[in-house]
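Coming up: chain A.
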Amino acid sequence: MAKRPTPTEFIVERDKDRCIACQVCVRMCSNDVHIYDADTNTVTSDNSKCVGCHFCETLCPTDAITIKKNESSFKPNANWSVSVISDITKQAETGGVILTGMGCDKPYTIYWDHILLNASQVTNPSIDPLREPMELRRYIGRKPDKIELDYNKKGKIELKTMLEKQLKLEVPIMFSAMSYGSVSLNTCISLAKASHELGIFYNTGEGGLHKSLYKYGKNTIIQIASGRFGVHPEYLRTGAAIEIKIGQGAKPGIGGHLPGEKVSKEVSEARMIPEGTDAISPAPHHDIYSIEDLRQLIHALKEATDYEKPVGVKIAAVHNVVPIASGVARAGADYIAIDGMRGGTGAAPKVIRDNVGIPIEFAIAAVDARLREEGIRTKVSLIAAGGFRSSGDVIKAIALGADAVYIATSALIALGCSQCQKCYTGKCNWGIATQDPYLTKRLNPEIGVQRLKNLIRAWSLEIKDMLGGMGINSIDSLCGNRTHLRGIGLSDRELEILGIKSAGEPQ
Partner candidate 1 sequence: MRHSEQEKLISGCSVAGIMNESGRKISGEAIIRSIAVMRERSNGLGGGFSAYGIYPKFKNYFAFHMMYDDKKAMADAEGYLKTNYRVVKSEEIPTIEDKSIKNRPLLWRYFVELKDKVKNLYYDLTEEDIVVNDVMKINAEIEGAFVTSSGKNMGIFKGIGYPEDIGRYYKLEEYRAYIWIAHGRFPTNSVGWWGGAHPFGLLNWSVVHNGEISSYGINKRYLENFGYRCSLFTDTEVILYLFDLLVRKHKLPFDIVCKIIDAPLWEEIDRNGDDEERELLKTLRIIYSSALINGPFSIIISDGNIMMGLNDRVKLRPLVSLKDGDTVYMATEECAIREVCKSKKEIYYSKSSEPIIGKLKN
Partner candidate 2 sequence: MKTLKTEYLIIGNSASGAACIEGIRKIDKTGSITVISDENTFNYSRPLISYFLAGKVKKEEMPFRDKKFYSKNNVKLILGNMAKKLDTKKRIVCLSHGEKNIFNKLLIAIGGSPIIPEIKGSWLDGVFAFTTFGDVVAIKDYIKNHTVKRAIVIGGGLIGLKAVEALIELGIKVSIVELADRILSTTFDTKASEIIQDALRKTGCNIFSNNTVVEILGKDNNKKVKSVTLKTRKQVPADLVITAIGVSPNIQLVKNTSISINKGILVDETMQTNVKDIYAAGDVCEKNIPIWPNAFKQGRIAGENMAGGNAVYTGGIAMNSVELCGIPTISIGKTSLEQDKYKILEMHKKEELIYKKIVLENNHIVGCIFVGNIERAGIYTGLIINRVDISNVKDTLLEEDFGILALPEKYRKHLVGDVGLEV
């Protein structure tokens, strides 16, 4: 069917006075936007192909390129926006589902921006984290309610409690699941090595474990999802923890397809599937149709690993997340990771991404509250995920009740991602969401590791600053401490669910 034109999303502005026709842009654009004409020694562009990743802009040695949003469009219409019309047009042509990448970009309220942090004045000193101790270490894992002690013959106290395996985090931030396949190996290596050096963890997603990543096993959370890709005894043994992925914030309730063309030789080895075949992750785990089935899988994994590794469960933040999380805790999970609707993805139907689920702010607040009410919050660790943009978001999530947070999108942005949302095309110019060897090498893990470490370092410093301001010198004292949060511009109902007071209300 003939393709009907829709307005191009971006315009490549090229300053003729500055373009030296060096063709860096021509060579670097995986979308073939830039075209060199040897006869006239000029470079022109095909705007319709531009995805707005800004890679060319970044590399242009004379700053001759500016990528601009195309303001020209159909007649302005609040209901029938350009993107709505474009999507309909595409669907009318193809009969297909509209795909997108990365997290939801709809202007729903970002509650983090409606929560304010506290600081000490007069009655309680603030702490200078540069000179005084400031602890960010957290342990993730199942904990007993009380310690069991015994006295030996000499009357000396002996520890009877055998603490279950815990994940030690030097900073309460981890890298969320991104599978090798959806992202490049260099991305995985960057995440793995950075985690190793930072004393935190990264998550394999459902990508299996590439042989070059085994050495980071102690900093790896291996994921088991519905497709069970790459799950074999060695994989189970290697990770520091096992995470059963039930859902993902960006696409709760649906599975995923890694198209065959992304299943390169290396990806195929990590996932243990033949090269070039689709890797299809069903929507549910077919051995989990009910909560007791989840318990069954949790214990099967514990049995398979001799109860030596924490087994966590990742769920998407959905309306019923509260009882679900409670059930997951009761099913024996050592931690629960909750992924909010702004969480990223390599590919998701746009309609799902933008319309399903709830923001992490509500989810984490409500779940923490309920688990406390039920007296099981101390047993299980909570990890919040889904669109954390800054240390501010992180510290607010922890104050709302998370033990730690998972970040992924911000980690990818640190690696270069510019949120063009075209991950599903496999043409990521930044070498992140692609398996094309011409593109993957653009992410040099040495640089990647450094950038990730810098990011976490910067956030840690900021978190320490904020903690210091609140007069707290251990993150332990902030976790679930909502007295340090106040809402602004929120309804009573929203404040109630978040469990925080309004700005202006004293303790």
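Following the convention adopted for this analysis, a contact is a pair of C-beta atoms (placed from the backbone, for glycine too) under 8 Å apart; a residue touches a chain by one contact, two chains touch by 3 or more; residues count from 1.
Selection rule: all candidates are chains of the complex that A comes from, given by their letters.
These numbers come from a predicted model, not from an experiment.
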- Item | From 1 or 2, the one in contact with chain A within this complex | 1
- Where on chain A is candidate 1 touching in the complex? 289-296, 299, 320, 322-324, 326-328, 330-331, 370, 374-376
